[in-house]
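Here the complex is missing one protein chain, while the rest keep their positions.
Just so it is clear, A and B label the chains in written order, and each chain counts residues from 1 on its own.
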Amino acid sequence: MPAISMKVNGQAVCGEVEGRTLLVEFLRDKLGLTGTHVGCDTSQCGACVVHVDGKAVKSCTALAIACADADVVTIEGLAKNGKLHPMQEAFREHHGLQCGFCTPGMIMAAVDMVKRLGKKLDEDTIRHELEGNICRCTGYHNIVAAVKAGAASM
Amino acid sequence: MNDTGIGARVRRKEDHRFITGKGQYTDDINLPKQTYAYFVRSPHAHATIKSINTAKAKKIPGVVGIFTGEDVAKDKLGGLICGWMIHSKDGSPMKAGPHPVLAQGKVRYVGDHVALVVAETKEIAKAAAAAVQVSYGVLPHVVDVADAMKSKAQIHEVAPDNRVFNWSIGDEAATDAAFRNAAHVTKIDLVNNRLIPNAMEPRAAIGSYDTGSENYTLYTTSQNPHVARLVISAFHGLAPEHKLRVIAPDVGGGFGSKIFIYAEEVACVWASKHIGGRPIKWTAERSESFLADAHGRDHVTHAELATDASGKIVGMKVHTKAAMGAYLSTFASCVPTYLYATLLSGQYNIPAIYAEVDAIYTNTAPVDAYRGAGRPEATYVVERIVETAARELKIDPAEFRRRNFVTSFPHQTPVIMCYDAGDYPAALDKALEIADYKNFGERKSASARKGKLRGIGFSAYIEACGIAPSAAIGSLGAGVGLWESAEVRVNPVGTVEILTGSHSHGQGHETTFAQLVSDRLGVDINNVSIVHGDTDKVQFGMGTYGSRSGAVGMTAISKALDKIEAKAKRVAAAVMEAAVDDVEFKNGSFTVKGTDKKMAFGEVALSAYVAHKFNSAEIEPGLKESAFHDPSNFVFPAGVHICEVEVDADTGVTTVANYVAVDDFGNIINPMIVEGQVHGGIVQGIGQALAEGCVYDKESGQLMTGSYMDYQMPRAADVPSFKLDFTCTPCPSNPLGMKGCGEAGAIASPAAVMNAVTDALGLRDVPMPATPQVVWKAMQPMKKAAE
Partner (left out) sequence: MENFNYVRPAKVADAVKAMKKAKDGKYLAGGHTLLPTLKQGLAAPTDIVDLSGLKNAGVKVGAKSVTIGAGTTHAEVAGSKDLRKAIPGLAKLAGGIGDPHVRHRGTIGGSLANNDPAADYPAAALGLGATIHTSDRKIPAEKYFTGMFSTALKGSEIVTAVEFPVPKKSGYAKFPNPASLYAMVGVFVAQLADGSVRVAVTGAGPGVFRAPELEAALAKNFSAKALDGIAVKAKGLNSDMHASAEYRAHLITVMAKRAVEAAK
């Protein structure tokens, strides 16, 4: 099995993978970073979204080996020195989560959205930009509110 | 109210772990020496199993074991059960066919569980499953409930016409008489479309067997771990309850689909013993969730509503064919009966109702409770026919409803339920105002100027939840009681642990239950922890479904808190050398009437454990109490939802332009959480109305909507933000005055949306889901007429 190394949440990590090992499998099974979830097998639900080299991607649809040497950030790497990221804070403040399963992907998608589009986001933009993330609990109402507030405070 | 007490918008205590990726869902757990399971599933809708050859698969390196129906039979592992006996109107019991944990001799739907493959990795398990050779003899099948009674496919021997039961409720003669004297009769035919639940966390299980202690442990995605333990012990006969531990850790949504005891979970824990006790982990792929989670709804209904000359409803008749799927799932039989037809009176004073329900097997995944369970189906019938009647009678739909509302309580309906409290006109008034109903005409004109068709629709729903008074449901066929249990442990330092049989999988119990404790005992909310989801920790519980955790689960906690308060008063009285009757407890302090003696709750807690400050022959040391609560009635949340849609006539796309919900949930513990429940419910209902429809191919019996590529989940851009408000008539049957809020949105919204769509299009009926294609097709005759 080939060994790969990459930076995950600021730490250098390495591990053996098969060619077929998905990035999400590497993160969950090899590194124990179980905050990144798998909610579907057709690359649609977005529960697995992480940042690879600064961009939001679906880690269920990327080979780990293809991400060798990349800089990966997962939900576990968002809070810094025990201080929550403003987007995490906003999800709690605005009740943007219920069961919590889609939440890591939602938050990672939201942070990426702000990076690309800036801190001032209107409701239509947020809703449109969330089309790669499915939530079954919240009806999106409070997620939209959370993203808007989180963006403003980033 | 203290700032973390009842009524406060307390931010959720559980959120920190979820927003930092530290939740612990079943698939996040890995046990030493763990193996992985994959299931061989039927590719056919209906077939005999001629033979299963596992020889080739067993040779694959890394395969640990392969199990089939034969192994299950050899072990005498009991089959899956349906826990609610329904009798047909001729008195005969429902016809429950066998449902083995692994198929025996026959498969009855695409996805039916045939064999369990256990291997060192999931990849090996999957590859070995593909190498298991099953020889099938394909049989005729039927997937549509409307056709199933006439089909030549016979799914179970016990039910030659595929009918499980023919059940009725209400007074047929009185209803016929009401129709004979009616001035007008409105008739409607409705299909309540089959839905696939799709909690975002797929089902998962880790089953293990300790060869030393001979104890089984099952980690599972369950809404009710104790019920799972009870069923696996008592019916599957795997092990007595004290030798089986069921743990439901963080669970990523349920919506009913994780109530049931499924074959996969049972198979994993059973098979562990056969591989030397090594843990067996199974996590459903999403495609398996589509195939093998219990689906929801799937009714075909004909309904008639009789009115008199003054526009008063005088009677209603309903006939429903309800799909059960290929097997009776855990609570399947009560959904289209006691959770459905008992709500057919809606918010209305209807003197006579008669309903008949045929429950029918089809070669599809089993159908069971899904958010609302029976009550969305009932509301859809009532609110669609009431709206249609108002249109036929040319009475404003709001006015027609108001004319027929129940206005005095208690109100006994002709279909069992006795409504205890409510103020239906108040919710309607508030909703009309928030929705700006009086100016709807202007908005419709404005839409028309943009080439869009605008419509408005109402849904004045009622539901019965807080499930359920055990005596009542027992007399109706339930196999279990539906009380709830709670234990309150006060530690010597004054912190509090609540052990509850309710299970949180998104509902926020760790916060709302702690609010109740904070309110009652005056302790800091951070000094309260909620323990749930583990049968070794919590004595017993019936779990979370049917909007019961507040009305039933919290009442159990409240009763235990009463006992804590009483005991603490005795301790305080002893320590402060006062009579118990003179001790008062308020804002977290015990005081003695007429003195300045005072002890904080924490001091009393410590005293209870130190025990040398009182006579322990009179007062037992410690501060721990438990309670079981069995409700005396259902609770009856009700409200009015108003939906406005805009239809793009060029494409058939329907947009929800405005949505108002005014709900009466009685007293509310945490409005923020309640609003969240309503938002989520509304979107599941909008999903049913406009997007989601499970399709099985008639010819092949295959599931056509087997992934998110074909099954449309509502996304953020498909729905608007909502306008919510509340009215409050406290529930008289529990001390907290609470009703339930978990299902209301999903119960109310399909009818509101479809009344709006039909209003926009000027059509009597448009089927759900009203996808762009469905709406476009529905519009074609109008367009032709216009040309």
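Details
Note that a contact is a pair of C-beta atoms (placed from the backbone, for glycine too) under 8 Å apart; a residue touches a chain by one contact, two chains touch by 3 or more.
From a predicted model like this one, the values you see are computed outputs, not experimental measurements.
Annotation: of B:A471, B:M704 or B:M782, B:M704 touches the absent chain (contact as defined above).
Residue A:A56 is the one among A:L31, A:A56 or A:V72 that touches the chain not shown.
In the complete assembly, the contact with the undisplayed chain comes from B:A691, out of B:A148, B:A691 or B:L724. When the full complex is taken into account, the listed residue touching the unshown chain is A:I65, out of A:I65, A:L78, A:L97 or A:A149.
Although one chain is not shown, part of chain A still touches it, namely residues 2, 18-20, 22, 41-44, 46, 49, 52, 55-58, 61-63, 65-66, 109, 112-113, 116, 129, 131-133. Not every partner is drawn; the one left out touches chain B at residues 123, 127, 130, 287, 650-652, 691, 695, 704-705, 708-713, 771-773, 776-777.
To be clear about the criterion, only the chains that are shown with their structure count from here on.
Chain B has its Cα centroid 29 Å from the Cα centroid of chain A. Of all residues in chain B, only 11-12, 14-25, 27-28, 123, 198-202, 250-253, 255, 285-287, 505-508, 672-673, 675-684, 707-709, 713-717, 719, 721-722, 745 touch chain A in the complex they form.
Across the complex, chain A meets chain B through its residues 20, 28, 33-42, 44-45, 47, 74-76, 78-79, 84, 88, 91-93, 95, 97-104, 107, 123, 126-128, 130-131, 133-145.
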